[in-house]
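For this view, one protein chain was removed and the others were kept in their places.
In order of appearance the chains are A and B, and numbering begins at 1 in each one.
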Amino acid sequence: MNKTVNQKAWFLVLPVLLLVAFNAIIPLMTVVNYSVQETFGDNNFFWAGVLWFEEILRSERFHASLGRQLFFTFSILAIEIPLGVIIALAMPRKGVWVSVCLVLMAMPLLIPWNVVGAMWNIFALPDIGLLGNMLNGMGIDYNFTRQPVAAWATLLAMDVWHWTSLVVLLAYAGLVSIPDAYYQAAKIDGASSWAIFRYIQLPKMKRVLTIAILLRFMDSFNIYTEPFVLTGGGPGNSTTLLSIDLVKIALGQFDLGPAAAMSLIYFLVILLLSWVFYTLMMRNEE
Amino acid sequence: MSLELRQVSKNVDGETYIYPTDLRLEAGVFNILLGTTLSGKTTLMQLMAGLEKPTSGEIWFNGENVTSMPVQTRNVSMVYQQFINYPNMTVFENIASPLRVAKMQNSDIKNRVGKIAEILQISQMLDRRPSELSGGQQQRVAMARALVKDSHLILFDEPLANLDFKLREELRDELPRIFSERNSVVVYATTEPSEALLFGGKTATMFEGKVTQFGDTGEVYRQPNSLKTAQVFSEPPLNTAIVHKIGDVFKISDDVSWPVGQKYAQIPDGEYTVGIRPHHVYPHRMSDSNIAIEGVVQVAELSGSESMIHFRTMGNSWVSLSHGVHVYAAQEKTTLFADVANCFYFDANRKLITA
Partner (left out) sequence: MAKITLSNLRHSYMADPKDDADWALKKLDLEWEDGGAYALLGPSGCGKTTLLNIISGLLTASHGQILFDDEDVSLLPPDKRHIAQVFQFPVVYDTMTVYDNLAFPLRNRGIDEATVDSRVREVAEMTDLTSMLGRRASKLTADGKQKISLGRGMVRTDVNAILFDEPLTVIDPHLKFQLRSKLKELHDRVKRTMIYVTHDQTEALTFADKVVVMNMGEVVQIGTPVELFESPQHTFVGHFIGSPGMNVIPCEVHDGQAHLSGQRLETSNKADAGTTHAEIGIRPEFVTFSDQGLPAQVLKVSDTGRFNIVETNCAGNKIKLLLDEGSPIPSENAKIKFDAASTRIYVDGWLSGSEHRHE
């Protein structure tokens, strides 16, 4: 076989390589650079080896924020995914209401993140906020600026309000792609609504749900703006998620080394968990 | 005009899609690629069009090597199995689109579209949108778009497969007429032997990435050079059996044998494969050259005027297709008659014995 070998194709990949280098690899290498050095802010750098990594991994503060982060992420996944699927199932498949529902669903996604935080902050204020005032009026003692539980509840509610729509839209797209014949066959086979969901709708939604879970997982792990505006990580450190903690260390205390090390660990955790998620969900595919 | 493939092959990821192929196609006749799904028809057409580059070999058009010429500059048209039209354009604009790309004068466009629409009988529908048309009409629009420019090469990839039975019949009737006057190389891929026969012209039979035979359609049908060609070009499937030539008899089993006859007298004794087309197996004795075959009926399918009898005999599944209505029960034992004057013999290499 006289296969022609042509290496010119590599030049075509070059622009992409350069672009990725500038916006991902070079900044990342800067972070790696910081993470293995000690600096006192006057542009003097000393080799520190894996010191910062050891320190971060041993630090209770890091453990606590990682724990809070994981709790946050799994809580919102546990709420948003089933809720999104339920809403998608309840939405009409045909008729004029389809577009109305879709527009309503898309609304929260269009609002800038800091505005969402500010909105909920005002909405939940115990004295003048609609939600806070109402809850207190009903006899529930609620103050998210003072009570950790209330702060968490508000934080989760805000995220659910903001992002469930994304899951709904993806799940809905999966649902409408199922041909009518499947439902008809299931009716004829005498399948219950649960069986229809379990054996037709869920398998057909699997791909989009995988995407939804991955997106929500990564986004929630990176979340910063909204909790920062809403609670600022408080009361105390009770809602200090990883990203907020990172910014505190890097900009508040200007500990560039530990902050860089933490960033990398943070990055690796996301990468690892995403990979685990993906393989788990795709395992049954083959 | 002519299109020539010289030792053209195509490999993808170590898998051979097309084995080295030589083929010379001329304008003025219908060139048919006949083969089952995945036999390589579509790949071969994509190579001809320039949509795919051959792994090896050259493609020549009118004495010019066009192997590395991109499809945009080759003046090729293609019609697919799916009805591909621009949904938001009227039928007129759909047909006119290749001419607009070629920056033709408005008046010329009108002229040409009008002419081609008339030939394809869609003049009444020029203002409508494709979605308002029936499947048959949509495919006519797609064909008109392929025909409106003077393409040097027109490729049809099973264009009638998605149409109603009767519409297929209608278009089959019209297509050769439309092309008879054009000076372009026309290639038509189909899975149906009957379609190839109706179009006539020339046929290349394909099997697993190889062109097994190329020639006048009737000749390929009546003189298949190999068992594979005969099988590809037989519908219902070709009946086959292992036969032994012993002296002056062909013998399938102790019960089934027949005289070798003058024509094959010279071939050496040994094992051969005999192939008989289903319409040469009858429920009743039709002539002296018929031999009796015992079989067990699996199912008999009766259309209004013909009977198709599926039966098991000598360890094989055979089919008989005959005039008239012949009723059989499943599992019924019966005797059918094969016309050995109309059969093919293939040697150990599965090549036709032409003695």
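By our rule, a contact is a pair of C-beta atoms (placed from the backbone, for glycine too) under 8 Å apart; a residue touches a chain by one contact, two chains touch by 3 or more.
This is a predicted model, so every value here is computed, not measured.
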Residue of B:D22, B:D108, B:E169 or B:D255 in touch with the missing chain, whole complex considered: B:E169
Chain not shown: contacting residue from B:E58, B:E192 or B:E208: B:E192
Touch criterion as defined above, residue of A:Y182, A:F197, A:Y224 or A:Y278 at the omitted chain: A:Y182
Where the missing chain touches subunit A, by residue: 179, 181-182, 184-185, 187-192, 195, 199-200, 203-204, 284
Subunit B residues that touch the omitted chain in the full complex: 36-37, 134-135, 164-167, 169, 191-194, 197-198, 200, 217-218, 221, 235-237, 277, 279, 298-299, 301-305, 308, 310, 321, 325, 329-330
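In this text, only the chains that are shown with their structure count from here on.
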Distance between chain centroids, defined by C-alpha means - subunit A, subunit B (Å): 56
